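Just one protein chain is left out here, and the rest sit where they should.
Order as written gives the chain letters A and B; numbering starts at 1 within each chain.
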Amino acid sequence: MVNFIARRLLSGLITIWFIATATFFAMHAVPGDPLTQEKAMSPAVRAQLEARYGLDKPLIEQYQLFMSNMLRGDFGISFTQENRSVNDIIREHFPISATLGIAAVLIALVGGISAGSAAAYCKNRWPDRVVMIAVIAAISVPGFVIAGLAQLVIVALNNAAETTLLPVAGWGSVSQIWVPALVLGLGTMAYLSRIMRASMLEVLSADFNIAAKAKGVNGWRLFFHHQLRNAVLPVVTELGPTIAAITTGGFVVELIFAIPGLGRYFVQAVQQLDYTVIMGTTVFYGAFLVLVVVLVDISYGLIDPRIRLHRGRS
Amino acid sequence: MTISVFRFAPKTWGSADDLEMVAPIALPSMASPTVILSATVVVFLLLFVSVGPLLWQQSPSQQWLSQISDGPSPAYSVRVISDNGAWRPSALSDMPAGLKVHAANTEYVRLHWPVLEGVTRYRIYRGDAHKPGLGLAIADTSDNYFQDRLQLSRELYRYTIADADTGLLLLAREIRPEAAISAFEAQLQGLIPVTNNTSQWVELPAHPLGTDALGRDMLARLMAGGRTSLFVGVVAPLLYISFGCIFGAIAGLMGGWVDQLAMRFVDFVVALPFLLFMILFRVAFGIGPGENGIMPLILAMLMLSWPGSARLIRGQVLALRSQPFVEASRIAGVGTSRMILRHMLPNVLPMILVAFSFAIPQAIFTEAFLSFIGMGVSPPTTSWGALCNDGIKTLLSHPRQLLLPALFISLSVLAFNILGDALRDATDRRSGVVRA
Partner (left out) sequence: MSLLDVNALTVSIGPVQAVRDVSLTLEPGECRALVGESGCGKSVTAMSLLGLMPSNAKISAEHWLFAGRDMSQLNERDWRQVRGNQIAMIFQNPMTALDPTQTIGAQIAEPLRIHKGLSRRDAKMRAIALLERLAIANPAQRAEQYPFEFSGGMLQRAMIAMAVVCEPQLLIADEPTTALDVTVQAEVLCLLQEMRESSGTAMLFITHDLGVVAEIADSVSVMYAGQTVESGSLHGVFKTEAHPYTQALKRAVPSLENPRQLEAIKGSPPDLRRPPAGCGFAARCSQRMAICEEQPPQMACGDNHLARCWLWHKDHPLRWRQADALISGTPVWRNKE
């Protein structure tokens, strides 16, 4: 097991290096640089600024500098927001994105697993139909449209109640978390409930399920001890990509609901070609996702003994 | 419905040469009502973007300033009026007895009322006459007249004059502005030859789906946008699946260290955060002046989306290589290229088709997403995603402008997904393709 985790972490580190390199060169391939975005600037000032940010050095040297700084955990200073370090920006805005993301993942997981199980239990009866239609709708409607619709509904509700039942946008209170989180998690929830339904159907017709019933196991005990534990495995496999999709998909929701998360800063930074912020956030997100995938892999082993023991031996 | 294209069962080496026509197999699920409906939707969408612009010849970028954010409307006549901007009642006109309307058309509403004792500032409210309440306070003035030029439409309004200091309501009147177009605008649109040609009636075009916030015809824009969206949705997957297939096939056929190296590379590309890198690459490929931004978008998708099909094909090739019928044909002395053509290709083609049909909705989604955050096509080129981006700004006042393009995105994604599902079920059931 330790061996397995070590190997996963090592390949994770290589992946992060790859992400950093790809980001670095992709960004330097962009025509222009952050300084050309500024207003007309005398050559002297420009040279001074280039020297400050190291833009006057050859590309390879810049790359080496960036890499060594990154190893020390220093992503440099933002080009557009004077004197604000990238680390500060991440430290300030990532917790907001993370809170939103975690809430969305939880909603998607709990909702997807329960809806999928309910649909499988009521196969071809109306709860199943309702869930499947909702799933199809949620999969085919883009997230930003759902976000917009959610805002419309909130406004309509507030108008009907003639008070502010729910805030339309913003960040800070609990009620400002769960609506965006629901919107963010909805697509994933639909996807997961589809997987859950299929795997629960398989479990329901599996021999061990009938055998468990033949032992007299029933009700919630049957559900939690035998059915859920087996049926949830494919959902857990999807957890890594799911978290990736939710964290990176968060910035649309952040834009629409005016949430000051890291995603919004990323979009802004790309538009302004703020090298250091782009590099910092991309590498940070990449590292975060790699870590999540490793964690999900490990947790998969905890649920499925076959994988745990297999890995333990190898 | 019978489909003979999907006749690709693994063949034994003895029958390698009689791979010809086998009786087409009926695929019941391919003909289910939902599938037929989805196919109809797809055909409709394709016709909508190809034949549509021929039937509906309005330009998607022409702005009708007199019809901004109009609801769906037929063609109607409007009066051409001269619009000199500022207005005050002429000295000759008498002091009105009550709230007097000097003019009421969709360009301006001119109000005039008697000077009231003790009131220093008037506040003018405008509201929907069918709803209770005063509506919006649109202006404060110390004059006893006012000209409203604020996004008027042909609805029944209630104007209320109140004392700005005390809040006391003074006068009210319901007004329905008459359809009008300024002479300047009318000339700009080519409806009249010269600007002093006022007081005549001209015909404004119909907008079956209304206009957007800049007065452009929604139907024409949806057709133009759909062309971009569907183009990207089909071409990008076509490119990246082809690339992925070639990459995967080479890796699988070469085997050994080439395969190992290639697959490590695939792992890394998969690990890249997709949307972040879509944005990065999209910006990196840049848009020159006058370009529409479709190529950078497709290139970015190509660079990030190929690994899925590469893995799929490599897995298939590896699985097939160890299949008895392939080994048997190798022993029988069949050459590599023949083997690929005769055995590999027929067996992986259905999977590629399925992958392709699922990639289309995904590509439509990605394009919509990028255009929505302003990283997609650049104006004046538009797409359904870009239309959504325009629409979300007026969401609360004119939800139609977001919902219409959203409906088209959802319809196409849904239809392609259902077709993909049916295709997968059909190929799964009838081919003995080995799952990698």
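Observations
The criterion applied here is as follows: contacts are C-beta pairs under 8 Å (C-beta built on N, C-alpha and C of every residue); 3 or more make two chains touch, one makes a residue touch a chain.
Nothing here was measured: the structure is a model prediction, and the numbers come from that model.
Within the entire complex, contacts from the absent chain reach the displayed chains A.
When you scan A:5, A:49, A:98 or A:206 for touch with the missing chain, the hit is A:206. Contact with the omitted chain, checked across A:49, A:77, A:152 or A:217, is made by A:217. With the whole complex as reference, residues 206-208, 210-218, 221, 225-226, 229-230, 303-306, 309 of chain A touch the missing chain.
Here is the rule we use: only the chains that are shown with their structure count from here on.
Chain A and chain B have Cα centroids lying 25 Å from one another. Contacts from chain A toward chain B in the complex involve residues 11, 14-15, 18-19, 22-23, 26-27, 29-31, 136-137, 139-145, 148, 151-152, 155, 244-245, 248-249, 251-252, 255-256, 266-267, 270-271, 273, 278, 281-282, 285-286, 289-290, 293. Against chain A, in their complex, chain B makes its touches with residues 267-268, 271-277, 279-281, 283-286, 361, 365, 368-369, 372-375, 385, 388, 391-392, 395-396, 399, 402-403, 406, 409-411, 413-414, 417.
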